[in-house]
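Note that one protein chain is taken out, while the other chains of the complex remain in position.
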Amino acid sequence: MSRTLTYRDALGEALREELDRDQRVLLIGEDIGAFDGAFRVTKGLLADYGEQRIRDTPSAPGSIVGIGVGAAMVGLRPIVELMTITAALRALDQIAVSAAQARFASGGQLTVPLVIRSPQGGGHQLGPTHSHTLESLVLAIPGLLVAVPSTPADAKGLLKSAVRSEDPVFVIEHESLYGARGEVPEGEHLVPFGEAVIRRPGRDLTIVGISRGALTALDAADVLEREHGLSAEVIDPRTLRPLDLPTIIESVQRTNRLLIVEEGWPQGGVGASIAALVQEQAFDYLDGPVMRVAGAEAPTGYSRVLERAAQASAREVAQAALAALGR
Amino acid sequence: MSRTLTYRDALGEALREELDRDQRVLLIGEDIGAFDGAFRVTKGLLADYGEQRIRDTPSAPGSIVGIGVGAAMVGLRPIVELMTITAALRALDQIAVSAAQARFASGGQLTVPLVIRSPQGGGHQLGPTHSHTLESLVLAIPGLLVAVPSTPADAKGLLKSAVRSEDPVFVIEHESLYGARGEVPEGEHLVPFGEAVIRRPGRDLTIVGISRGALTALDAADVLEREHGLSAEVIDPRTLRPLDLPTIIESVQRTNRLLIVEEGWPQGGVGASIAALVQEQAFDYLDGPVMRVAGAEAPTGYSRVLERAAQASAREVAQAALAALGR
Amino acid sequence: MNTPVTSAAQRSLPDPATAREWLQTMQLLRRFDERAGELYGAGQIGGFLHLAIGEEAVIVGATRALEDRDWLLTTFRAHAHALARGSEPAGVMAELFGRVGGLCHGRGGAMHMADLQRRFLGGFGMVGAHLPIAAGAALASTYQGRAEVTMCVLGEGASANGVFDESLGLAARWNLPLVLVVVRAAGGYADDAAAAGAAAELQRQTEGLGIKTLTCDGMDVVDTQAVCADAVRIARTERRPVLVQAPTRRAPTPTPTDPRPKGERDEIAAWKARDPLARFGDRLVEVGLLESADRARLQMQVGAVIEQAVSFAGRSPHPDPSSLYEHVLSPSSGDGAWRGLDVRGTTRRAEVEPHPREATK
Partner (left out) sequence: MNTPVTSAAQRSLPDPATAREWLQTMQLLRRFDERAGELYGAGQIGGFLHLAIGEEAVIVGATRALEDRDWLLTTFRAHAHALARGSEPAGVMAELFGRVGGLCHGRGGAMHMADLQRRFLGGFGMVGAHLPIAAGAALASTYQGRAEVTMCVLGEGASANGVFDESLGLAARWNLPLVLVVVRAAGGYADDAAAAGAAAELQRQTEGLGIKTLTCDGMDVVDTQAVCADAVRIARTERRPVLVQAPTRRAPTPTPTDPRPKGERDEIAAWKARDPLARFGDRLVEVGLLESADRARLQMQVGAVIEQAVSFAGRSPHPDPSSLYEHVLSPSSGDGAWRGLDVRGTTRRAEVEPHPREATK
């Protein structure tokens, strides 16, 4: 059975279910307990699970991740929350080296079943330190799985799968989606990694949307249908490592056109990766270049005008789609 | 006049010349003084310039960069050395936020003329913590210029230009090139940012090589000519931000084929960025997909066999070029 | 934990003009925050707006220990520091409105405000990130032979981050004229302010790093100024870092982005009794340094200044969306070779050579 939940509560439900299911699961993060978490995802958990399992820490991102790594190596299933993905920049050696490479460096002896959760993305005028979309920095790192849920159901299902993973997983939540509502299956709902979902089938072009970009893509598809009679297929990869490239390629083989929508910076972005892969592997199917709509290559300004200008609207995405179709 | 110098000594010469030229230049880094720097780039500088200007620090990458940022804001021209680019992962918030966004966030009031130097790249069996190629993580960051010299002359000329830049610059040196020799102009030799160089002109396909990849590309071009009678044009962008895309596009418009050689991981790599841009902007000129030769998507193993396996040889690059040419 | 080391009453007051200036600046900060809070509620101000109601004494006291040539850095709780340092209230308010008339032309907002002319380097959103930057500023002064001091204001939350120890360690090693002012605001955002003995712990930690450590009553502007002036003097003349702990208490009323901690309902009254602005004003009146009418007049002037600021901010235009790439790089890098990569599917295509419709082959 499913009911309507917010993205925030879907995450909270996943945490509770995993805490209930597996005693090895514990949460570590800044102000996740007494303060309920900066975005209230961990609301009430301290009262219900106690301070052994819900561990408040000061702001020390690198060490928090490192502690999670060590605890994971010695048998626990820690879930570490970083208050904002920008804090992950201070912890990137622990993420990229300690967490992601331990299995490899030890020849398979060590296992780091660690989950790192963090919000990213703009929309609330938080300016240059709290608004960025950094999934591409995380994706660059081999040995690290990356999930980017865009719906409450996926938020729950991907987080639960992340907790069961033997490998470290970075679950990147979108700050502007915490309040978004959607149907969420009750109980054991696991979204497998590496399975994209076609959010809307279509014939004329394929739009791949990353994180909240998947929702913008859906809105753009509406515009394209309503105003131009065009049928866009919208794909949400849901996880970036593993990436379900076959589903994207299969779609492009049918539509012969691809547009990628992401909020991150364009240089080295996820869109660039997918564009490079698709044109490498399906060049002969493409009737035009793989196009991208990315965030502007600039820090995020505080001004809401500048913040908005840095991200394309659904209408602008629709325009880019028209351009991709040569119109 | 020019003489033959090693890449290491060319860098050292650039440092000396800039220290002599501008009193505001000072060096900050781990063991750069008494120990001459981990790779001896700063050899003898402490004796010649004293401890006010050559500042040894302990291992605290984030704070070292942060100190450089503050000193740059208040009028100096600091050059910060990080012993290995992996250490930059621990300093990435200072690099990406404090250094790269201060000008923007302050509406143009603050200026951060900071140079960060760090070696990257494998070749010495240093295993998973000291061998990686992380230029794509640095490139992702708006507001940060990025130089990747592949020759001694460029090492000198780009570093000197970096010191004159009003914007923060990350100069990424290649660990395996410190001993490489080449002609280096004496005295004032400045390589401008955003000017790619065509290292070898050709007709049949374009190969863009990043950092040491440019040298591998040259070797591959030799193989292609000798063994296949093919003429490859080799382009070394030298700086990644700004990127001299016009030179690459112009070349592709002549050759209609592009292969990119880089040592970094493929997801979100520099190659993916360039591939995405070129197929977007020169699709109709391409007779086949933009192809990439990147480092394997894995940590670097200590074993020299595994380390070698993670990087393509010139011969493998030549093979990829043949594939790109549909042969 | 909040017990001041030196009771406020023991510190003698400064001269009347100075005392009045301090009071009026505190009034300015208070009224500005009250209005900003309202305007935030009304949707005129966005983002995280960290108010400083209750921190007026520590902010004014600390900044009044500085000379014009000194440098100042603070946390995300930045706009009050800009005001105290002398930035135009209109420019500060316009920044909160995200307008071109703002100190940073609407790019930084409350958390990242800077005013270089007043040697206020900002406004730093990441906890602790400004500590090494402050050390670097102090290094630049020393290196250039100028007797400037850098003051870095931080919340106690930053002291658990490794940059705290790293920066202090380097500042001590390099004899940097750096004054850290740790605002330990109970009832704040982070949980650890609640930990008993935290101030003593921090003192031990800091002294363990070899740093001279003082304490002031952050609820008393006179004491704060006196202790910080001492710290600044030591930093300037002895060229070494000094840390000042300032226990304070922010108003326990809900604020836009610091939601109200639990169980503090009864504390509002208690806080009012300690309100640093009211107490300082009362004291000035009591000792005859200020007439009650004068006090009201100062307050009225402040009110007028702030209404002008609000009005200026409201009239100032929004940044033009096309200015998005301004200040990403300096003009020296940005002209010609570089242009922001605005990937909108089509934008950059036009900038390259005209495209043939057909392939050349």
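The letters A, B and C name the chains in turn, as written, and every chain counts its residues from 1.
Quick note on the criterion: a residue touches a chain if its C-beta (ideal position, glycine included) is under 8 Å from a C-beta of that chain, and two chains touch if they have at least 3 such contacts.
Keep in mind that this is a model prediction, so the values were computed, not measured.
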{"item": "Absent-chain contact - pick from C:G41, C:G208 or C:P321", "value": "C:G208"}
{"item": "Identified contact with the non-displayed chain, of A:L27, A:L46 or A:A60", "value": "A:A60"}
{"item": "Contact with the hidden chain (one of A:I32, A:I54 or A:V69)", "value": "A:V69"}
{"item": "Hidden partner chain, residues of chain C it touches", "value": "160-166, 169, 201, 204-210"}
{"item": "Chain B residues that touch the omitted chain in the full complex", "value": "30-31, 33-35, 56, 58-60, 62-63, 86-87, 90, 124-130, 259, 266-267, 271, 291-294, 296-299, 301-306, 308-310, 312, 316-317, 319-321, 323-324"}
{"item": "Residues in chain A touching the chain absent from view", "value": "26, 52, 55, 57-58, 60, 62-76, 78, 93-94, 97-98, 102-111, 142-143, 145, 165-167, 193-195, 241-242, 244, 246, 249-250, 253, 256, 277, 280-282, 284-287"}
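Methods note: only the chains that are shown with their structure count from here on.
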{"item": "Reference chain B; chain at largest CA-centroid distance", "value": "C"}
{"item": "Geometric centre distance via CA averages, chain C-chain B, whole Å", "value": "38"}
{"item": "Contacts with two or more other chains, residues of chain C listed in rising order", "value": "104, 106-108, 112, 124-126, 162, 328, 340, 349"}
{"item": "Per-residue multi-chain contacts in chain B, two or more chains", "value": "62, 93, 97, 104-105, 142-143, 241, 277, 280-281, 286"}
